[in-house]
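Missing here is one protein chain; the remaining ones are kept as they sit in the complex.
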Amino acid sequence: MEIMRLVVTGPVGAGKSTFIRSVSEIEVVDTDRRATDEALLIKKRTTVAFDFGRLQFGPDMALHLYGTPGQSRFDFMWDILIQKAHAYILLVAAHRPHEFREARRIMMFMQQRSPVPMIIGLTHTDCPNAWDAANIALALGYPNPNRRPPLVTVNANETASVAQAVIALVQHTWSGSLATT
Amino acid sequence: MAISTEKLTHILQSFVTSTTDIQGAAVVTPDGLPLAASLPGSMDEERVSAMSAAMLSLGDRIGSELARGGIDRIYVEGDKGYGILTSCGEDAVFLVLADKAAKQGLLLLEIKRTLSELKAVLM
Partner (left out) sequence: MTVTGYLADFSLPELFQLLEQGNKTGLLTICTLTDTLTAERFNHHIWFSQGQIVAAGNALDQRGLMRLIAQRGWMGDNAVSRLAQTCQINTPLGLCLKNQGVLTAEQLKLLFYTQVMRQVCALFALPDGWFQFDPKAPTPRAEMTGLIATATDVTLAGLRALKDWNALAEKLPDPSSALVSTVEGKPSLRLNPNEWQVWEFTNGTMALADVAKQLNLPVAKAQQIAFRLIVTGLAEEMPLMATPPTSSANLIDPESLELGVASTTSSGAAPVSNSFLQNLVGFLKGKV
């Protein structure tokens, strides 16, 4: 069995669990609990261990998707999940500039622990106060458009949109593997 | 009604001090925030809480997916001691850290007793 493991990470409420639910073919293994912290302002339930989704696309080929919790108190889960990941996507809600710094912290955490390829997925881009991609890239610490991970827009509720984002991540991984071999 | 952290802390403190071989205890929310704790100095309350919640949620999941039913308790047995997680009603998780010398039967009895005290406060 050949398996590729992708991690979906990002701050609270970026759409990680929704993302996985939209593309998984099995009923997603979730570990969400009623939120009692500041996450409650955004949503009712929050992931406390991880979400797990799967796509089986051949008799011996499968894609596994792991969603991390958003709060930094679960950073031990971030660490566990990133160790075995082939690549990851950082989801950032485009209309919550409040979270950009947190997204940056998560990214630093992941980059320090794993050199695997990553892309940035912008969610909630249709909200009235959403920032555009160029400015979010700046806020995430990428002033040079030629030297940053790929940025994609994704609607976590739509299977097609999520599939598109996963394609972008897989292709980015692919190009990386071609470059190094 | 507001949960009395003071009472919870008091129960935990007397549990930890009066029971031999118990090193620490905490009551946390299911999403991993501390409600009350009496832990060894080196342990971070917030971290312990988050880990407890993650563990119990995974245990729950194993219970349902692997047809083990509702989860009463999760044991982590290491060569230095035990970590025991017990569900404490809908809104709380009870974590007990005991050293290797602890007698399991006695430990469970103590946990059971303390659990009912905690539940009374949490109600």
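Assorted remarks:
Going in written order, the chains are labelled A and B, and every chain counts its residues from 1.
The definition used in the following text is that a residue touches a chain if its C-beta (ideal position, glycine included) is under 8 Å from a C-beta of that chain, and two chains touch if they have at least 3 such contacts.
Just so it is clear, the structure is predicted and the values come from calculations on it, not from any experiment.
Hidden from this view is one chain, which touches subunit A at 1-5, 23, 50, 55, 57-58, 61, 63-64, 72, 75-76, 79-81, 83-86, 96-98, 100-101, 104-106, 108-109, 112-114, 116, 129, 131-132, 134-135, 138-139, 141, 143, 159-160, 163-164, 166-167, 170-171, 173-174, 177.
Convention: only the chains that are shown with their structure count from here on.
Taking each chain's centre as the mean of its C-alpha atoms, subunit A lies 32 Å from subunit B. Contact residues on subunit B toward subunit A in their complex (touch as defined above): 29-33, 46-47, 49-51, 53-55, 57-58, 60-61, 65. Interface residues of subunit A facing subunit B in the complex, by the touch rule stated above, are 29, 31-37, 39, 46, 48-49, 69, 71, 73-74, 76-77.
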